[in-house]
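The structure appears right after this line, and notes come after that.
Here the complex is missing a single protein chain, while all its other protein chains stay put.
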Amino acid sequence: MNNEIILELENFSVKYYTVDGVINAINNINLKIKKGEMIGIAGESGCGKSTLGYGIIKLLPYNAKIYGKILFDGEDLTLKNEKEMQKIRGGKISMVFQDPMTSLNPLYRVKDQFLRILKIHKKMDKEKGLAYAKELLKEVELPDPEQILESFPYELSGGMQQRVMIAMALSSDPELIIADEPTTAIDATIQAQILRLLKKLNKERNLSIILITHNLGIIIETCNRVVIMYAGNIVESGPIEKVFLNPLHPYTQALLYSIPHIEKTNKDKDLPTIPGEVPNLLNLPKGCVFYPRCKYAMEICKENSPKLIEYENDHLIQCHLFNKSK
Amino acid sequence: MPDNLVEIKNLKKYFLVNKSWISRRFEYIKAVDNISFSIKKGETFGLVGETGSGKTTTGQLISRLLIPTSGKILFDNIDLTNLSERKLKPLRKNFQMIFQNPISALDPRMTVKQIIIEPLNVFFPEISLEEKENVVLNILKDVGLNEYFLNKYPYELSGGQNQRVAIARGLILKPKFLILDEPTSALDVSIQAQIINLIKKIKKEYELTYLFISHDLSIINYLADRVGVMYLGKIIELGPTYNVFTNPLHPYTQALLSSVPKLDITEKREKEIILEGEIPSPRNIPSGCRFRNRCPYQMNICSLNEPFLKEIEKDHFVACHLY
Partner (left out) sequence: MINNQNIRINKFLKNLRYLNLIILNRIAFISIIIIFIFIIIGVLAPIISPYPLQGEGAPNLAARLQPPSINHLFGTDQYGRDILSRIFFGIQTALIEGVSVVMLGIIIGVPLGIIAGYYGGKTDEIIMRITDMFLAFPYLLLALIIVATLGSGLINVIIALSITWWPWYTRIARAQTVSLKARPFVLSAKLLGMNSIKIILRHILPNSFTPIIIQGTLDFAGVILSAAGLSFLGIGIKEPMADLGLMISEGQTYFLYYWWVATFPGLILLIIAIAFNLLGDSLRDILDPKYQKRRILQIQIKSEKFNE
């Protein structure tokens, strides 16, 4: 993995305009993704991680507005119109969704869905397309690719469907794959297979992968870097060794400790919890978004939003506890 | 020596599918295929498994939402298996169930108060409304809510709050036994911890016995005293949680444990076991040992004979030809 940056988000925000008001789904974040990097975006519901994934390829609903810049391949994607984006989606940037059952069209056989994609993005005819599809299915470790191509999605198990999705995502030789909760709907033992597959693809193809999930364990197992999001902000980010060995942000710490760990957690004590609930994105208070639930809350936290600063090499933190400015 | 509150003997549940009138062929889904175990009074028994393991069906059989195809269910030494609904009804206040998705576990047209008070209306209609309301208020406090929630509808509450309401409803009859079927799987991580703590707290306060069904091994490890691992309708390993998780005997248990993502970076990952292949469909169960297709240690005997649970170390049982 070299240091070439393939995707950069600059002052990136997303607002949803709804009947209930303006939802600040993502609040002015900056993020750089290197080529060949596997980066995990972690957070609970409402933190903005899915909006981030969909926002990068501008696949948000009509009432969402994107602010800032999305720099990919030397171009700003926010300036592109829908037609140009359609070339990029499924082209240089592919997406893998959470529930393969609903992402694959139940009415068409796998081979037909493949051929359609290959026709659009690679201009392949039927013969070449099928041969290429078989190669891809082998690469995602599916036994008997011919049988799979002839099948309808409902005839395949969840794990197999997800592999088919990944194969389709690979078909255009993308530089970046965005995977939104790819293993949440899948059994544990199959999940292990899928994660191993993603790691393999990341290495062999030097493919950048953005892995969006609420499961911190998956990120530790597979990713190089992690970004922790809370209520639309990046609260901490960095290489996984740094962030998970030395979690700085109170939210990161609380999140890690509240998950029961098979060996470490003391069964006689209660699980450490984060008091309160995730904030209402319609009415975010000024100051730090985590202030109401933070056990280290200070006066300054109520008034000022902390900025994301570099604590140590590559380990970024957004918290007044670490403001070195005196 | 606490006696067994629940005893399951040779329980089977087969679902009939594809009854073809013409060829008179019957196909069965063997959701639960001859399992036996007991739950001691006061313990938390964990039931672990993936899709198709039969763990949810087991919960529904014990609570008599389903009628077993064969086998016996003993609750407090009473045989529930073939009891008529009429005879069963007075016993029902002794066991209740908490479901996975809190929003669909509550009637969307009822207020929180109506939801929680309903069990009282069914079992104690003679009690005055005022008394019932008192009980409801107390239970609400026990689950961490207050009277503000009484007139709210489920759609107005968060997932965690809804699950608390569901737990309040489960507790109000002061049952002896609670079946919890994946009660935290649909909740956010930070809320999961709150609900798990609540589940622990009320177990002590209400002196409950639990059957905790989950696919999440970390939670089972934290809460359960003993655990049963299910695969395709059978229990393949059974024993105290500590033993089963530190010394897993069955290859499936080993693979399951291995698939739990480690949260600690410093831990050196010991041999990673990733199973190949898919979970077979319950309609097409392999002959002999049903796990053999994915087992890294498959031997000849595995395709011929089905292994039975054997006690390998004290209280720790496994069904595998390796032993």
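Here the chain labels run A and B in written order, and each chain numbers its own residues starting at 1.
The rule is simple: a contact is a pair of C-beta atoms (placed from the backbone, for glycine too) under 8 Å apart; a residue touches a chain by one contact, two chains touch by 3 or more.
Being a predicted model, the structure only gives us computed values, none of them experimental.
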| item | value |
| --- | --- |
| Residue of B:Y14, B:F45, B:F99 or B:F212 touching the missing chain in the full complex | B:F99 |
| Selected from B:D3, B:E27, B:D79 or B:D107 as touching the chain missing from the view | B:D107 |
| Residue among B:E156, B:E205, B:E272 or B:D315 that touches the chain left out of view | B:E156 |
| Touching the absent chain when the full complex is considered, from B:K55, B:R169, B:K200 or B:H215 | B:R169 |
| Residue ranges of subunit B at the interface with the undisplayed chain | 60, 63, 65, 85, 88-90, 92, 96-97, 99-101, 104-109, 113, 118-119, 122-123, 129, 133, 137, 147, 150-151, 153, 155-156, 166, 169 |
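In this section, only the chains that are shown with their structure count from here on.
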| item | value |
| --- | --- |
| Touching residues on subunit A, where the partner in the complex is subunit B | 44-45, 157-160, 187-193, 196, 214-218, 220-221, 240-241, 244-245, 254-256, 258-262, 264-265, 267, 270-274, 277-278 |
| List of subunit B residues in touch with subunit A within their complex | 50-51, 158, 160, 188-194, 196-197, 200-201, 215, 217-219, 221-222, 245, 255-266, 272, 274-276, 278-279 |
